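My structure is below; once you've seen it, I'll send some questions.
In this view, the complex is presented without one of its protein chains, the others remaining in place.
Chain nomenclature is as follows: A, B, C and D, assigned in order of appearance, with residue numbering initiated at 1 for each chain independently.
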Amino acid sequence: SNPDETSESESTNSTVEEATSTSEPVKIGLVAMLTGDNPLNGERMQQAVQLAIDEYNAAGGILGGREIELLVEDDQTLQDMAVTCVEKLISEEVVGIIGPHRSTNALAVEATVATAGVPTLTGGTSPSISELGNDYLFRIRASDEIFASVAAAYAVDELGAKKIGMLYNSDDYGAGAEKIVAEYCKANGIGYVSEGHNTGDTDFTAQITKMGTEGVDALLIWTHDSELAIHARQIYELGLEAKVVSSPGITMQQVIDMCEPEYIEGWQGVTDYVFTSTDETVQEFNKKFSEKYGINTELYSASYYGAALVLIEAIEAAGTTDRTAVMEALKKTSDLSAPVGVLECDDKNNLVHSVNVAEIINKEPVFIKSISVE
Amino acid sequence: MSSILKASNVTKKFKGLVAVDDLDFDMKDNTIHSLIGPNGAGKTTTVNLITGVHDLTSGSVEFDGKIISGLPTYKIARSGIGRTFQNIKIFSSMTVLENIMVGGHEQAKLGLVRGVFDFKASKAEEKKLREKAEEILNKIGMYELKDKLMKNLPYGRQKISEIGRAMMNDPILILLDEPAAGLNPSERAELIQVITKTHREGFSYFLIEHNMDVVMNISDYITVLNFGRKIAEGTPKEVQNNEEVIKAYLGNKYVTKKKVSGEV
Amino acid sequence: MTKKMKIRIAEIIILLIALLVVPLFVKNNYYLLVFNRILINAIVVLGLNFITGLTGQMNLGMAGIFALGAYASALITRYANISPWVGLLLAIAVGWVIGQCLGYPSLRVKGVYLSLTTIGFAEVIRLMFSNLTDITGGTQGMRNIEPYSLFGFKFDTQGKMYYLFFVITAFGFFIAWRIVYSKWGRVFKSLRDNAEAVEMSGVDIADVKIKAFTICAIYGAVAGALYAHFMGYINPSTFTIDMSTNFVIMLLIGGLGSVIGNIFGAIIVTILPEMLRFLDDYYLITFSIIVLLGAIFFPNGWVDAVVRLGKKTINIISDKRAENGKAVSR
Amino acid sequence: MNAAVLVQLLVSGLAMGFIYALVGIEYTLVWNSTGLLNFSHDKLIMLGAYLFGGTFVLGMGFSNPLAIVLAFVIMGLIGVLIANGIFNPLRTMQSMIFAVMGTMILGRIIKEACRLIWGPAPFAISGWLSGNIRIGKISISNANIIICLVSLLVVIGLQLFLNFTKTGKAMRCVAQNKKAAALMGINVTQNICITTAVSAIICSIIGILIIPLFNVSTTMSNSIGLKGFSAGVIGGFGYLPGAIIGGIIIGIVENLAVMVLPAVYKDVVSFVLLILFLLVKPTGLLGKRA
Partner (left out) sequence: MLKIKGIDAYYGNVQALKNISLEVGPQEIVSIIGSNGAGKTTLMNCIMGILPVRKGEILYKDRDISSMKTHLIMRSGIVQIPEGREIFPNMTVLDNMEMGSYSVKRSKSEMKAKIGEMYDLFPRLRERKSQKAGSLSGGEQQMLAIVRGLMSDPELLMCDEPSLGLAPVIVDEVFDTFVRINKEKKMPIIVVEQNAYIALSISSRCYVMENGSIRISGSSDELIVSDAIIKAYLGG
């Protein structure tokens, strides 16, 4: 009704059209934590996404020969920074955004991406993300719900646990998993105790000792890299005898490297991704990645490589850089093979539906099996 | 004459050390009363006891007919006592005028909220405060320095400014702790003028000073301390002829000097 | 003096008008978002100025106050299902309470001890919010915090919020200005130099210190409340020591005690890292180095440094002119 | 909970306590001799660990003793740099806020620099002080035992140094009145350099000792920085042995608190303890602050 508004939307439309007709690069944004407390994860994200984009560009680009350009912004793992980065990328007219990683950051940017209508692919694993009903927010890792219930089921069914002890980080990542495991144990009549810790804690004696006195026979640990490594040492030193199933971190080189072999021998980890999997896609990806960067792949690189693949394929499928069209194409994703498994978008915008279990044998994560959940 | 400041059996102990020992004195209204004595005799401690900086070990202090010992410093100040400090205490990063005006903070009654929103009242109040401060600066001969930063003033000026700050709070009694230290003879004369003039206008002074020119010239009455105890009191004439005071405090040279100049 | 004041006031009015029309020209949400963050930060710094700038006590717990404001407003809007404006009032009340509570330790502990107390306070607040999961949603944070609305008009875009925050910040600026340049500001400042002398002037320093802390906390809590409704999502992990430190950096860069400086400090510290983003990996370290050098070389704040530089050049120019004039007359 | 658990908690608390103590000692040293607080101190600890582990052991393959010595040398030099570049210019400014903020910003710079130099990946040094001792059901790691010994040595050494050597006494003078110290013939600038260098070296000692416990990462010392500071305050700031008492108290109280409170409130307990101490007894347990 407002003449100003119409002319405005027209003008934006025309710029988009213009862009299509010329062979300007297609812009994709990445929000990663390059500084702050978790810079390693951010670096892996960036490396993987860049790798995917380089491959497409080397193969002649997309949408009939257009280059893909990656715009990277650092969110320091802070929520307001994540929002700032997303707004910045939106204003730079990216077609889609990869990241931000943490669930909290994904939740923080959720409203912004919905209003702006820009497809966003996050690796935040909190179950609440799929409850948002946000059409534009996609998830390229399995939900914690899946991870945690697989871990609990694995401990009970395969390891024969009678009483499960859970050590979890009190942030949304660990606390979310804790809730699921607690429900699982209650539903299945399994004994259960849990103790939390905060990010940055360095001494878990009290929690571990408590697990010992409670007599748990399987231990679930849900926390971030450095806390996980310290847990491994202290569990070993305190002589707690229990089977351990851990959050994905334990399958990652950087965590394994921080432990002496005996600390984690025989630990199991549930993860999106194990680079020792015999799966062809995984092997190929690991080869490409380690050739370029000289390191093995882990879940951040694998997940976000997958994210880049889906987004680029969706743009290609949509045949345009129009964000809504890309969003719709993303929703139609199916049967796309990526290192983290076969990607298929469900009605809650989840793309990944399987998790792997790996066992650490002599500091090497050995792929045991892949479990699919519908 | 009624008494304005009265100390009865005032004692102060620092751990083992008795700094003020059973001190009694009675300062009359509208006088200049001096407290002298050797270094470490307990003079500054006495002033700190009067103003509530230290708690009394025993005894009591009475001001204007009311017991003030035990009250917090700010209440004592509000009851009408101002003071200066031996080791100057100034607001070094503020201007001279601001320094003086802080002294009048309590006199300006406007609260925070009204101060923000009532433009007229706050402006009027500020103006009143400023004018009063300027008037006082005039009195102590520092008007020209009013916009200078306090820390850039020489020591002597900083000392005198403290008297001005004390006056802002409309005290009846001002306690001066060695005001003349660091002043040269002509400046000292100025100081004496400031004190005597304001004394005539109604301020009473309780004075600690090592400079006998100042003390003997302007005091109405003198109390002498040594090792925390009162060893003598009386008019300047009486005190400077007291054998014990001469021995403990004034020294023989003082007597000879006085003799030479024929004042005794 | 009065003439100077008039020029100042004129300057401020021009600045206000310029800032008011910003959204008419800036259509970029990113810029508006950064402006909004500046406005919120500015409110915090205006408050912090009373404690750290004027009375000279190091408050490193601003993030805790900010968090309390944010959560108070978000929680009451959520659970009592009432307008965020009531949340804002609650934040003011909360600020008042914190001020009274934090003011008390400031009577007993000074200097670095106080900064430590305030850090401890902020950490305790943060950990409480993270772990009181049932009420605050814990580390999941609180989502869908309603935006402000007025007579049915919703402040739900960056542009609209800009106006709202602008008005509130301007009001906050006005109050801060009035207080700082009144007898209260003067007595706050004098406390920094020598508390005993202030007390001897009949001032109840306990009362004054608590007043300063209360003003500071109210500003902090109000800013926190605005932040909650601005972001729509809050999470305890935002309110860290790093955040408190940032506020103090803003204060330093603006210049301790200067109200206009507060605003510029907030502007510089919020915008500078954004402007340095082109340096990629090096942007944060560059920013920190710039700030450190600033603290060493412009101890009175950048605003003061610029003003001085300006005056110097004007002086040089006018000197030159005078010389030229002389030369001509000769 | 049985007795063995209690003893285990006490022992681990004691072990953590000594780490806090060592950190507190270092804070106290700088405070005593420069009148400044070094808030970049946790980052210096991290830097020490990176230099030792990242550069000298893993990067250059030196033997551990050589690596330690080299780390000390470099950290000492960095200390001198900090003294000249930051402490000396900032200490004379109108407010101590500048010095505090200066060191805080310095901490950020060090953190970023470490990330840029050594990369974002955390790492461990295999075999370095690892292993633990078990006595019955009680376990304590070797690193912790060494930390206890070292902190005692450091306290005794510093105490002797400060009270019985001229340089040590000069440090105290410099902290109290720099102008007068210069008038006594004390080289103030040099003195501050020495202090900062010594404190940087102590930081690297801490960093090197905690590697087996926390590994090397940019966040390795985040929690111990503040707790160490609290240890200093609780024990009585300015009094070195106090830091040990304070550290032990925090370590034990926060571990025992887990018996009655959820473990996530561990940090809350230590900060509440700190605030209570500041309010009730600001001089600390053993302090005699003027």
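One rule holds in what follows: a residue touches a chain if its C-beta (ideal position, glycine included) is under 8 Å from a C-beta of that chain, and two chains touch if they have at least 3 such contacts.
Quantities reported herein were computed from a predicted structural model and do not represent experimental measurements.
Student: Where does the absent chain make contact, in terms of the chains shown?
Tutor: If we consider the entire complex, the absent chain touches B, D.
Student: Considering the complete complex, identify which of D:Lys137, D:Arg172 or D:Lys281 is in touch with the unshown chain.
Tutor: Going through D:Lys137, D:Arg172 or D:Lys281 one by one, D:Arg172 is the residue touching the chain not shown.
Student: If the hidden chain were put back, which of B:Phe63, B:Tyr221 or B:Tyr249 would touch it?
Tutor: With B:Phe63, B:Tyr221 or B:Tyr249 as choices, the missing chain is touched by B:Tyr249.
Student: At which residues does chain B meet the chain that is not included here?
Tutor: Its contact residues with the unshown chain are 14, 17, 37-41, 43-45, 86-87, 152-157, 178, 181-189, 210, 212-213, 248-251, 253-254.
Student: State which residues belonging to chain D touch the missing partner chain.
Tutor: Listed in rising order, the touching residues are 166, 169-170, 172-173, 176-177, 179-188, 290.
Here, only the chains that are shown with their structure count from here on.
Student: Need the most distant chain from chain C, centre defined as the mean of C-alpha atoms.
Tutor: In terms of C-alpha centroids, the chain at the greatest distance from chain C is B.
Student: Where the centres are mean C-alpha positions, what is the separation of chain A from chain B, in Å?
Tutor: Chain A and chain B have C-alpha centres separated by 74 Å.
Student: Nearest whole angstrom, what separates the Cα centre of chain B from the Cα centre of chain C?
Tutor: Spacing between the chain centres: roughly 42 Å.
Student: Averaging only over C-alpha atoms, locate the centres of chain C and chain D and give their separation in whole Å.
Tutor: Averaging C-alpha atoms per chain gives centres 32 Å apart.
Student: If you look at chain C, which of its residues touch at least two other chains?
Tutor: 127, 130-131, 192, 281, 284
Student: If I count partner chains per residue in chain B, which residues reach a count of at least 2?
Tutor: 93 - these are the residues of chain B that touch more than one other chain.
Student: Which two-chain combinations qualify as touching?
Tutor: After working through each pair, the chains in contact turn out to be A-C, A-D, B-C, C-D.
Student: Which stretch or stretches of chain A touch chain D in the complex?
Tutor: Of all residues in chain A, those touching chain D are 35, 37, 39-40, 42-43, 170, 195-198, 200-203, 205-207, 209-210, 212-213, 225-226, 229-230, 233, 237-239, 254, 257-260.
Student: In their shared complex, at which residues does chain B touch chain C?
Tutor: 51, 53, 72-74, 77-78, 82-83, 85, 89-94, 98-99, 101-106, 108, 110, 112, 115-117, 122, 125-126, 129, 162, 165-166, 168-169
Student: Show which residues of chain D lie in contact with chain C when the two form their complex.
Tutor: 31, 37, 86, 89-90, 93-98, 100-102, 104-106, 108-109, 112-113, 116, 226, 229-230, 233, 237, 262, 264-265, 267-268, 271-272, 274-275, 278-279, 282
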